[in-house]
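For this view, one protein chain was removed and the others were kept in their places.
Our next item is subunit A:
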Amino acid sequence: MIAAILSLTVLGAILGIALGIANKFLKVEGNPIVDELVDLMPGSNCGQCGYPGCVGAAEAIVAGTAPATCCPPGGKALVSAIAAKLGLTVDLSALGDDGPKIATVAEELCIGCCRCARVCPTDAILGGPKQIHNVFREACTGCEACIEKCPTEALVMKPVPVTLQHWVMPKPRLA
């Protein structure tokens, strides 16, 4: 019993240390700017930009083949962050974006068909078959993948509701 536990533990530890050392020597240096952009992006790999996931979009933006405005879920906030990071000048007025939005379920319309929950890349939709669904506000990235799947149009994008946990004091403005 003790021999079994000890031998497997020691074996696992040795293999783990060996892999850790190998990882140091075989590390691949990615483009650091791409990594920084990936950190800024929603990370739900929804594919609305037309690239394979957020990493592909970040690579295209850095290479200059995609505009900084290519990420619909990211909205204005992401565009300005990317522009600041890459030193670009982007015309923000062209974006019809009035603040971040998340999906919400209209309870009186929802029939509990689960189609929205299946396409959600962040697992933000709660509910089983024939149960009224709901959206976890913290998990929704606003990618709109669920909107077109809803047969009763019960899912709509609404501005992020202000709750006690989310409210922040607005910054002072010039009069």
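Throughout what follows, contacts are C-beta pairs under 8 Å (C-beta built on N, C-alpha and C of every residue); 3 or more make two chains touch, one makes a residue touch a chain; residues count from 1.
Convention: contacts and distances are computed from a predicted model.
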Out of "Rod shape-determining protein MreD", "ABC transporter ATP-binding protein", "Ion-translocating oxidoreductase complex subunit A" or "AzlD domain-containing protein", what name does the UniProt record list for the absent chain? "Ion-translocating oxidoreductase complex subunit A"
So that we can see where the missing chain sits, which residues of subunit A does it touch? 3-4, 7-8, 11-12, 15, 18-19, 22-23, 26-28
